[in-house]
Structures are given as C-alpha cells and as structure tokens.
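All protein chains of the complex are present and in place, except for one that has been dropped.
Up next is chain A:
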Amino acid sequence: MPETQQQISADEVAHLADLARIDLSAEERERLAPQLAVVLEYAASLDGVAGDDVPATSHPLPLRNVLREDVPQPSLTAEEALSGAPAVEQQRFEVPRILGDEQ
C-alpha cells in the first residue's frame, strides 16, 4: 500500500457506516480505514492536475437548462406502484415503525 497523506480514523469510518446504515464490526472498521484513505488519496490526485483556472464541475457535458414542459404524463397504477412493496395496507407502502423525526 502506498504511503498516504489522507488519514481516516476508525471513528470516522464508524460515522460513515452509521450514515450509510451499515453495521460494521470493530475489526471491519480498522480494516476499512486505510482502504478509504487510499480512495481519498486517489481522488485528491486530481488536485495536482486541475489548476485554479479549472472550475469544479459535476457534469462532463456543457449542458444547461434541460427542462420539461409542465404537461402531465401517465402515472403508474396503484397496483403497479405497489407491486414491489414488501407489504401493502390501505393502498399504501407498509414500512417499519419509524423512529426519529421527519426532516
């Protein structure tokens, strides 16, 4: 493994795992920390290529204003919409009891 300047602590891995709702063991967190550091290091290598005159971009194509007219299109039927739901009640998606708040 190459020497990296990026450091990721096991605690940061735990935080990321928590955000992603992935349950990781202590051993997995220790193992993943240096691996994530390598990923970051790899991404950081772009900094050496792009100068200050190159703005950060989120799209590879110089496209702007791809917009749709406000005209209704057919929706799915409720049966179609619910066909992938593990459980359905009252024509709604049944989901586990929710803890915490709505955003």
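In this text, a residue touches a chain if its C-beta (ideal position, glycine included) is under 8 Å from a C-beta of that chain, and two chains touch if they have at least 3 such contacts; residues count from 1.
Please note the rule applied: contacts and distances are computed from a predicted model.
Trainee: I notice the complex is incomplete. Of the names "Aspartyl/glutamyl-tRNA(Asn/Gln) amidotransferase subunit B", "Iron complex transport system ATP-binding protein", "Inner membrane protein YgaZ" or "Phenylacetate-CoA oxygenase subunit PaaB", which is the UniProt protein name for the chain that's not shown?
Mentor: From the choices "Aspartyl/glutamyl-tRNA(Asn/Gln) amidotransferase subunit B", "Iron complex transport system ATP-binding protein", "Inner membrane protein YgaZ" or "Phenylacetate-CoA oxygenase subunit PaaB", the unshown chain carries the UniProt name "Aspartyl/glutamyl-tRNA(Asn/Gln) amidotransferase subunit B".
Trainee: I'm checking contacts with the chain that's been left out. Which of A:D23, A:D47 or A:D70 qualifies?
Mentor: Touches the omitted chain: A:D70.
Trainee: On chain A, what residues meet the omitted chain?
Mentor: So the residues of chain A touching the unseen chain are 15, 19, 21, 58-59, 61, 63-78, 81-82, 84, 89-98, 100-103.
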